[in-house]
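Below is one structure. I have some questions about it.
For this depiction, one protein chain was excluded, whereas all remaining protein chains were kept in their positions.
Just so it is clear, A and B label the chains in written order, and each chain counts residues from 1 on its own.
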Amino acid sequence: MMKKVIDRQLELGGDKPEFYEVFARRDSAEPLSHIGSVEAPNAELAEARAWFVYDQHIWREMCIVPLSAFVTITERGSKSKVKVV
Amino acid sequence: MAQAALARENTEEATEVALQTRIKAGATLEDISEMTPRYRDVLVATMAIAADLEIMTLPLDFDAITFAPSINDRIAVASALQDEMGHAQVMFRMLEDFGFDSYHQVFERDPKNFKTFFLLEFGNLSPIDVGLGHLVGDQAGYITTRDLEENCSFGPYSRSLRKVNFEENFHVKRGEYMIRHYMQQGPEMRKRVQERMDFWFPLGAEWFGATDDVKSRTDQLHYKIRGSTNDQLRQIWLQRLVPFCEQVGLKVPAHFDSERGIYVLDYQMPILLNLETLKWDFRTVTWPEKLAQWKKGGPLKLPGLTRMQVELWGQDLW
Partner (left out) sequence: MAIINSIEDLSEPDRALRDELYCIADAKLVLAGWYMMVLQNGRSIADFTSICAMMQGQYGHARALYQHLGRFGVTLDEVEWTRGAKDIRSPKLLDRPPQSWSDFIATIFMAEQAVSTQLSAYRTSLADRTLARLADKILKESRFHLSYSVGWIKALRKDPASTVDEDARRRLVDTLDWWGEPDQPDAVFSSGYRDTSDSDLRDRFLSAVCATFDVPDGIAVPAKSWQPSIRRNGRPGIPENLFEKIRFKNRELAMP
């Protein structure tokens, strides 16, 4: 039995995990909404994880944005740039 | 010096009062900066337990996937587990904003320190347990998280539970479907289901914790982290489960008390499970005795969580 050792640089993309925010809409009438967040060291893995974690609906449109790309306006100075949902 | 400390205490007291007044008036908190340390502690403790409960379903459902009787059944259990892991992901993600490191929490923390519930700490023996787990356990979980979604004064947590509850409801429905089916498969099968229900039912009843006469008006209610007391939630669970069981012909130790207009257990909580025979002893014990049993945990807890923290390859797989 080998204990899992998580290499943070490799698997998380740094000391702290790298988050991607997930946006989706179900149909053309619905606004594109922030539905959650996934953590991944790169965009491919983030894409797959977002698709698998947020599969509660059949989405018409889905996209992800790195959390680091966000510019906060009302939440300036708050601990979380974007609320989880 | 003393004056400064006193002043600080006064401001803390004032913010505490202000927060409680806001919450009582129905305000929703959106950010950590709006919280007092006490509010924050109560909220974080609630979310941390919820996260641990979700992650514990990995060892619990794994066996159920492997002993599934068909492609369809295997897909159904894997789908439920996928939901649970999605819930865990959302819960741990939220805790990250409160300074938790989810990798540490999941993969490095001593399994002894996970706060799981007794109901999740016993291995599933057959697909009958999968059905009963959904019917009894997911039902209890669903009632708890529905209450949090409806009442929690921390907005992000309440919102995150929409997806959770949407999916938990399916798990309960799946359990009802399975048990209804098994109960139509003749006396032999009905007996098998009944035997396992005898094991599951008291586990579900104690999911909601100590009775209100022992533990009421907790901080969770005070801060409107949740809306109902343990006994109120247990009552909802009984209202749903007992009529279903009567309908399909399962006997459970609870009945409707027409005088009081509520469902009541036929025994007085707390009771102990004999861990050797896995049979319940219906003689009432003290709460400290019950707490000691919970603390000790069921047989799946430590091995199950340890498996999640190690990797097995090559011949250890097949």
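Just so it is clear, a residue touches a chain if its C-beta (ideal position, glycine included) is under 8 Å from a C-beta of that chain, and two chains touch if they have at least 3 such contacts.
What you are looking at is a predicted structure, and each value in this text was computed from that prediction instead of being measured.
**Student:** If I'm reading the header right, one chain is hidden. Which shown chains does it touch across the whole complex?
**Tutor:** A, B
**Student:** Which listed residue (A:24, A:46 or A:85) would be found touching the missing chain in the intact complex?
**Tutor:** Looking across A:24, A:46 or A:85, the contact with the absent chain belongs to A:46.
**Student:** Just name the one of B:41, B:150, B:257 or B:311 that touches the chain not displayed here.
**Tutor:** B:311
**Student:** Of the residues B:72, B:113, B:258 or B:274, which one touches the chain left out of the display?
**Tutor:** Going through B:72, B:113, B:258 or B:274 one by one, B:72 is the residue touching the chain not shown.
**Student:** Any idea which of B:24, B:181 or B:255 touches the chain not displayed?
**Tutor:** Checking each option in B:24, B:181 or B:255, the one touching the absent chain turns out to be B:181.
**Student:** Just the residue numbers, please: which parts of chain A touch the chain that's not shown?
**Tutor:** With respect to the unshown chain, the touching residues of chain A are 4, 6-7, 9-11, 13, 38-49, 51-53, 55.
**Student:** Considering the whole complex rather than only what is displayed, give the residues of chain B touching the chain that is not shown.
**Tutor:** Its contact residues with the unshown chain are 55, 58-59, 62, 65-76, 78-79, 81-82, 85-86, 88-89, 92, 102-103, 106, 126-128, 177-178, 181-182, 189, 307-308, 311-315, 317-318.
Going forward, only the chains that are shown with their structure count from here on.
**Student:** Just how far, in Å, is the C-alpha centre of chain B from the one of chain A?
**Tutor:** 26
**Student:** Note which residues of chain A are touching chain B in the complex, please.
**Tutor:** Against chain B, chain A makes touches at 1-4, 6, 8, 12, 17, 19, 35-39, 52-56, 75, 77-80, 83-85.
**Student:** Would you tell me which residues of chain B are touching chain A in their complex?
**Tutor:** 30-33, 82, 86, 89-90, 93-94, 96-97, 102-103, 107, 155-156, 159-160, 162-163, 166-167, 309-312
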